[in-house]
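One protein chain omitted, others in place.
Chain IDs A and B follow the sequence of writing; residue 1 opens each chain.
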């Protein structure tokens, strides 16, 4: 584990100007199973890898519906995610109550980012241990945002968070320019390809461990009456998408480079790794 | 105590937080459907405020709520009910059943017992067993399940008509035959339309437009009622349709 001088609370900077508690909270996100998000001109999708603690346990929920036009995928502490998603639902309903309009996605994400920031600055608090991928649709089109417990939020064409998300990112970086013009089916296939990169060696994507969240017009393969609002596909309905995946090498279009581990800064004097 | 001079406080001009915005609503349940209707006129005193202000609202694919009385309270109440249903959806990933919505409405109304929502609610839809149902409420939450109910400005004109046409009050069945327990959809629609055209004739606060929501049990079709516009979220469960008609505007 880490052994640091300046990590006992989050209101004290280290001499290098870092807040260790905040950085540890980012590690909590990396402990969670991976989630991938990407968007086209018309759609935004999130894909999540669900974990189960064993044969006897069910798979843990990775996605939450916030409103008709917003959904999230989480990586990290589920309990923190529940608190934050509840807050997002409140914000969404508040917007409908006061302005009769669906809350703009960027404001919703900023709202939780501001909330998370408070936890990085006030004494006696701890940062959230969860990161989100947020997809949403408003009158400026479909959106994908990443929220992280350090209190930041950024918009992306494609993004991944969670365990081994770097491998998914490598895939996304290779292909993101094509996403804009993809139809829903192709977009999901790209997402599945990226999500597959995060799997351990002997594992594969199945209808049980994969969740797909969608915003945008329904694909022909979806159930009738699905509408355009946020929906989560799980189980049997996603088998068609899984079967449409290309073999790994073909999908990559190039020999997959071994994912480089995020190198620790050389001048990292006050952080030491121990067994 | 006799002889005690009564000391009265000076009377104050008091702000009255209520108003009455007229209009009438009505709902009738069939065996496997339910119709919830309301006129669209909103008035205050002798003024017609608008010719189109909906009083009937789709809550889910199997529940429709009609709200009559003080319009501001009505709109707020519907908004709050919809919020509660959204939270239910978040928690359970399904729509709240009709009888649960009915109980929810009771508790929400009674919560305002000492500053009531000045509204008469009628909730119509399909129960979990697939039967058509109507629930009617008073402003503080007393409620019961019924087959039909009218409320609002022309309640006293419409309800006796419904008693006669739906419950067959004061009608003697032909010898050897009984009155039917449930009416077919087409007949119920005709009764609703007749009720509102008559109420429009005789009541100044009723008129302009008629909105009829039809809720069908799973698997049932409209059977010859064309021109009804579907507004259900999904087409594979209970379904909601709306049918609009003009009423006299004078």
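Criterion: contacts are C-beta pairs under 8 Å (C-beta built on N, C-alpha and C of every residue); 3 or more make two chains touch, one makes a residue touch a chain.
Please note the rule applied: contacts and distances are computed from a predicted model.
Student: What is the missing chain called in its UniProt entry, if the choices are "SKP1-like protein", "Protein TWIN LOV 1", "Proteasome endopeptidase complex beta subunit" or "Ras guanine-nucleotide exchange protein"?
Tutor: Of the names offered in "SKP1-like protein", "Protein TWIN LOV 1", "Proteasome endopeptidase complex beta subunit" or "Ras guanine-nucleotide exchange protein", the one UniProt assigns to the missing chain is "Proteasome endopeptidase complex beta subunit".
Student: Looking at the whole complex, which of A:106, A:166 or A:229 touches the chain that is not displayed?
Tutor: A:106
Student: With the full complex in mind, choose from B:21, B:106, B:121 or B:165 the residue touching the hidden chain.
Tutor: Touching the chain that is not displayed is residue B:21.
Student: Spell out the interface residues on chain A facing the chain that's missing from view.
Tutor: That gives, for chain A, the contact residues 97-101, 104, 106-107, 138-140.
Student: Tell me, which residues in chain B touch the chain that this view leaves out?
Tutor: 1, 4-5, 7, 9-10, 12-15, 17-19, 21, 42, 44, 47, 49-53, 70-72, 75-76, 115
Simple rule for what comes next: only the chains that are shown with their structure count from here on.
Student: How about chain A: which of its residues touch chain B in the complex?
Tutor: Within the complex, chain A touches chain B at residues 65, 89, 93, 96-97, 223-225, 227.
Student: Within their complex, state which residues of chain B touch chain A.
Tutor: By the definition above, chain B touches chain A via 79, 83, 86-87, 89-90, 232-236.
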